[in-house]
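Here the structure comes first, spelled out in structure tokens, and everything after it is commentary.
Removed: one protein chain of the complex. Kept in place: all other protein chains.
And now, chain A:
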Amino acid sequence: MSPVVGLWGVEKIFGSGVRALAPVDLEIQPGEFISLIGPSGCGKSTLLKVIASIHPPTAGLVRWWGRDFTHVGSEGHRMAFVFQDPTLMPWARVEDNVRLPLDLERVPASTAAPQVRAALEQVGLGHVLRHYPAQLSGGMKMRASIARALVTRPDLLLMDEPFGALDEFTRDRLDGEMARLCYENGLTTVFVTHSLYEAVFLSSRVIVMAANPGRIFGEYHIDPAIRRDDAFRLSDGFAHMCRDLSQMLTEATHATFAGAEGVSP
């Protein structure tokens, strides 16, 4: 069975000459919750955007369900992206924002309406569908953005540090809701984060990256069967995993500086 996404020898060099990604090999299997973590400038977001086809790779091969990007969007091969900012249309009501991907696919209004309501209910925003984004809190805007991603019933969900700008309390609550949504539905997810606690809480596999140039430093596996709830967050196992991952991150950071020393004249 082909992976949901496969990257082989993928490199990204921007027009400015910055080498954001050294050759990266990564295979994402169905139902995995993968977090990308690492120091600033390690290419986490770039890697995610290469997977989303927002940035074309400079070299290497990317395949989605074993095929090229033209097949993405068809039944069983849907992809959704959640940005760091909610990126909602301020002139449109919450329900119109959530319906946007369906409108772009020209889904009839009668089919779209129940899907929009269901997606908003899923994220607990069923009561604000007639509101404008300016009337929502930061956390609610992010939920609306997630609802917009879920409305297409994606098979692959990509999230670029979606809760980074939120306070810790809201972030923990949304992490819990995200884990429930993704694990209950077997949704394949790639999640960029700066928080190792968030990565441990959410992921079944954590990809640790190093910078200069951006590359995969190592992987850390967490049992997907563990129930992601407050009890897990407070458990000794969670603390151990955070310590192990922290150790790996420290090594990645050292590797980053070693890389920087290597490339600087």
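In the analysis below, a contact is a pair of C-beta atoms (placed from the backbone, for glycine too) under 8 Å apart; a residue touches a chain by one contact, two chains touch by 3 or more; residues count from 1.
Everything that follows uses one rule, which is that contacts and distances are computed from a predicted model.
Enquirer: Just to verify: the chain that's not displayed, which of "ABC transporter ATP-binding protein", "Lactate utilization protein C", "Oxidoreductase" or "NADH/Ubiquinone/plastoquinone (Complex I)" does UniProt list as its protein name?
Expert: UniProt lists the chain that is not shown as "ABC transporter ATP-binding protein".
Enquirer: Which of these touches the unseen chain: A:F33, A:F83 or A:F201?
Expert: The single option touching the absent chain is A:F83.
Enquirer: Among A:V18, A:L104 or A:A239, which residue is in touch with the absent chain?
Expert: A:L104
Enquirer: Pick out the residues on chain A that sit against the missing chain.
Expert: 52-54, 73, 79, 81, 83-85, 87, 89-92, 100-101, 103-105, 132-134
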